[in-house]
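Every protein chain except one is present and positioned as in the full complex.
Here is subunit A:
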Amino acid sequence: MTDPAPTTNPRDRSDTSQRMAKSASSPRTSRSARRTRTGRRSPLASVALLVIGLMATGGAYAAFTSAASAEDNGSANIADADAKNGEKLFQANCATCHGTNGEGTNQAPTLLGVGAASVDFQVGTGRMPMAVQGPQAERKPPQFTDAQVKDLAAYVASLAPGPEIPADEYLTGKGDVTEGAELFRINCAMCHNVSGAGGALTEGKFAPSLKGVSAAHIYEAMLTGPQNMPVFNDQNISPEDKANVIAYLTYLDDHASPGGLDLGDLGPVSEGLFVWIFALGSIVAITVWLTAKSN
């Protein structure tokens, strides 16, 4: 039962952005009633036991998730960046599309005013330099070292002011997880799915999976709104709340599904396929075996 708004239907896209604007203009900073946790028994213990039990049977799970763990967390510092070097890199790698002064060409938009954050996101996630023409530039292994990315960012930022690379204090992955989860469901889940598994947009575009994306890149994605993603500026979602969103996504990365294998977090479709192929499939195999003539 998909609400076709974000995915299927072009005419509904305006609706999506309206909703977005709505939730953005009245940022749902969340619930009124919110007490601090007091007097808890230790329910976590029994949950932990249950989880361990399920996990033990679930076996190979860990192997799947740990492969997708987070990448480097922007260790190079923008303050040490060398815009001169950045300019050289830019002329060699970016100017053909973005113009010698980043003014844009008919192949690519201008980079004046996109800021260091946008460059750090686009180049740091490997989207830029763009390789193939497709519905959207996709994440790929980054072509530059972290220091070079920062140099490029410093150069582009020197052309015209724009959003800066976020301060480390917001990138710790710590914060109010409940708040972050709520914000995520309201602002992001319609494209990225509640578990951050990703989802389809129109014309072959898609919102990618957010598993294992670094804190800095999450922050910058919100701040700069790459391609079809809306911009969530500091009025829509404050830097603290951005940190909370990051905290929630980090929580998801760190905690495997309490129920066992998550089947890609794709919801009922993968559950349905699983029940037909594996559950019913194995039962049918057993019936065939049980009724086979012994010979």
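Criterion: a residue touches a chain if its C-beta (ideal position, glycine included) is under 8 Å from a C-beta of that chain, and two chains touch if they have at least 3 such contacts; residues count from 1.
Keep this in mind: contacts and distances are computed from a predicted model.
Asks: Choose one: "Putative ABC transport system permease protein", "Fe-S cluster assembly ATP-binding protein", "Succinate dehydrogenase" or "Cytochrome bc1 complex cytochrome b subunit". The correct choice is the protein name in UniProt for the chain not shown.
Replies: Protein name of the absent chain (UniProt record): "Cytochrome bc1 complex cytochrome b subunit".
Asks: Out of A:V123, A:A153, A:A207 or A:I246, which touches the unshown chain?
Replies: A:A207
Asks: Using the definition of touch stated at the top, determine which of A:H192, A:K211 or A:K242 touches the missing chain.
Replies: Only one listed residue reaches the unshown chain, and that is A:H192.
Asks: Please identify, in ascending order, the residues of subunit A that touch the omitted chain?
Replies: Missing-chain contacts on subunit A: residues 1-11, 19, 23, 31-35, 37, 40, 43-44, 46-47, 49-50, 53-54, 57-59, 135, 177-178, 180-182, 185-186, 189-195, 197-207, 248, 251, 257-263, 265-269, 271-276, 278-280, 282-284, 286-288, 290-292.
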